[in-house]
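All protein chains but one are shown in place.
Note that the chains are named A and B in the order they appear, and that numbering of residues resets to 1 at the start of each chain.
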Amino acid sequence: MHNESDQRGFSAEGAVVEILERGGERFAKILIEPGTVLELPAASSDLSLGDRVIVDASLNIERVRGGPDPARILLPSVPATSGAPDEPARPVFRDYEHVLRMAGLFALAIVVFLGWRSWMVPDDFGVYGHYRAGAIADAAIRTPGYAGQASCVECHDDVQQVRLPDKHATVSCEACHGPLGRHARSETDVAPIRPSPRAVCLTCHTAVTGMPATFPKVIVNEHSDAGPCTECHKAHAPGGS
Amino acid sequence: MPGVDGFIYPNEVELQWSVLITLYPFITGLVAGAFILASLERVFNVRVVKPTYRLALLTALAFLLVAPLPLQLHLGHPERSLEMYLTPHRQSAMAMFGFVYLWYLTVVLVLEIWFDYRRQLVLAWRSSTGLKRQAYRLMTLGSNNISPAALKVDDRIGYILTVVGIPSAFLLHGYVGFIFGSVKANPWWSTPLMPIVFLFSAIVSGIALVMLLYMALARARRLPLDMPCLDTIARYLFYAFLIDFSLEMLDLIHRIYEADESFRALDFMVRTRLYVSHIVVQIILGTLVPLALLAAVQVYRFSDRTRRRIYAAAGVLTLIGIFAMRWNVVIGGQLFSKSFLGYTTYKMSFATREGLLPAVILMILPFLILAGLVRLLPPWADMGRRAALSTAGEKSSGDA
Partner (left out) sequence: MEQDRRAFLADAGRWLMLTGAATLAWDYVVAGQPENSPNYRVTDHWWGMIIDIDKCIGCGNCVRACKAENDVPLEPGHFRTWVERYQVASDDLDHPSVDSPNGAYDGFPPVEQAAGNVKAFFVPKLCNHCAHSPCVQVCPVGATFASPDGVVLVDKSYCIGCRYCVQACPYGCRFIDHRTMTVDKCDLCYHRITRGLTTACCEACPTGARQLVDLKNPSDPVHAFLNSNAVHVLKPQMATGAKVFYRALDGVVR
């Protein structure tokens, strides 16, 4: 859609960027600002590339004399399309060339990416599945904190014998004594701390809503005073008092 | 525990995805919507919206460049984020989306803008000096052929890119919807409608944004505002909004009717914790009011000035409403426990890595980038610069 042409003393200054010939007539393409180019008949033959001109509302071109030296306006000395016949002929290779440049840029980017990828991805990735195979080793390599029942019994079989007839035989040693892996591996000279003879029992046996009905539970205030449970129950065979 | 009602799994205390993850679908939605508006002109020959064609493309680019930033701020290890391109897990929607994003950014947006602006870039190369000249030269990749034959090639390729770009835009934001919609563990997210709802709300938000930008920029540069163009954009906004609203209502009605296991928990959440953001902001202010405004324009005749005001109001409310929709999906989906027995609260911080301040900065950033882009690649030719120059005036490459 076209707006009404404005006759109010309009003038714009620009630079001649192309000179074309079409059907025997000369046209000048004048760049007013990036994005705005005029194409006007240029009957006067003394216009050349790089000239600064003024265009008025009637679309007359006036070459600026005494204005900025046209030679100061630099234009690339690559062969412009001026002078060539201007009809939209069948596209030749020259007209596709910029597309190939862009395609080349993409191809280069893909090659660089693939190369970088083969450098960055860990070598053991994908061996077993979509993960780094070394991650399995990473998970397995930590040192256990709890020694495990079998380990305790190796040295402390005497205690195990005491426990065997009791219901607590199936409770592992470390359930009450805490993690003792370092002790089992003789890593530290510090003896394991003896658990409190009250707190450790109450951990399990204080009545809490939700406990199975058959589980022996005590409401502490009703069961005993504030003394240690070992007053009445043997530490490693508390089932029989 | 403060902020917790009922029972939540012990690990659910803190929300995993913050306001930054709300920003992300909002931004990519704007991109997809702006592009679809641009494609209306190019592919569907809706010539009347031509004034906004280049502006829409530049807007899409500015926002798409910012889109990865909220994600980078959110990641625990952003320095490892490229692993998504190096070893993408093909079963993961998030991983595959990385490639959809890259495809869209490079092949669809950058290429289309390049082919559309190439002539202008060459002319700018020829007529500028110094550093600017080198910059423009780089952007033309050293080729300065702007003969009509070459421009015809550009036009053809641009057309193909737009045709390819439309399903790509659908894929871009539909994928984001799928990232949420495919999580079976979360009943607020898990629905096959999610990609479609996301897509249509994206179209709505993108159209609204371009419409508002067009009005604002035209006013700022004292260019004439093309009313037929604006009216057409508003009409498309109206249609898209109708579809979006219908889809969301369908989802809602479906949920209420089936009333499955999760429904009671979700219903309670919407009525309480999400009441303001969902009912008031998203539905009433953000959907019903703009729809009513746009519908009024279709039915009654208003003056140009009144219509402009209506469009501005509808546009702003729409954007707020679509942001609220993203908020309700992302944050809402994390406010209830997967046990369906309790709720937690989102405590948004201010000046931390995932707080409100970076979110605000990230929303301002695309406009700054757009300001730079319109200086580098001015879209004014389309937007009515033809005032006195129409008879032998500039034919912008879209028509060449």
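The rule is simple: a residue touches a chain if its C-beta (ideal position, glycine included) is under 8 Å from a C-beta of that chain, and two chains touch if they have at least 3 such contacts.
Because the structure is a prediction, the values reported are computed rather than measured.
S.K.: Please work out which displayed chains the absent chain touches and list them by label.
M.R.: A, B
S.K.: Have a look at B:185, B:220, B:299 or B:351 and name the one touching the chain we're not showing.
M.R.: B:185
S.K.: Out of B:19, B:84, B:141 or B:317, which residue would touch the omitted chain in the full complex?
M.R.: Reading the full complex, the residue touching the unseen chain is B:84.
S.K.: Of B:19, B:57 or B:93, which one is in contact with the hidden chain?
M.R.: In the complete complex, the chain left out is touched by residue B:93.
S.K.: Considering the whole complex rather than only what is displayed, give the residues of chain B touching the chain that is not shown.
M.R.: 1, 7, 9-14, 16-17, 71, 74-78, 80-81, 83-84, 87-89, 91-95, 98, 179, 182-186, 334, 337-341
S.K.: Applying the definition given at the start, please give the residues of chain A touching the unseen chain.
M.R.: That gives, for chain A, the contact residues 125, 128-132, 135-146, 148-149, 168, 170-172, 174-175, 178-179, 203-204, 206-212, 215, 217, 219-220.
Operating definition for what follows: only the chains that are shown with their structure count from here on.
S.K.: Chain A to chain B: how many Å between their CA centres?
M.R.: Centre separation, chain A to chain B: 21 Å.
S.K.: Taking the touch rule as given, give the residues of chain A at its contact with chain B in the complex, in rising order.
M.R.: Touch list, chain A to chain B: 1-3, 5-6, 10, 15, 17, 31, 33-41, 57, 59, 73-76, 78, 80-81, 84, 86-92, 94-99, 101-102, 105-106, 113, 117, 120-121, 125-126, 130.
S.K.: Quick one: in the complex, what on chain B touches chain A?
M.R.: By the definition above, chain B touches chain A via 82, 85-87, 89-90, 106, 111, 114, 118, 120, 123-127, 129, 133, 140-150, 152-153, 157, 224, 226, 228, 378-381, 384-394.
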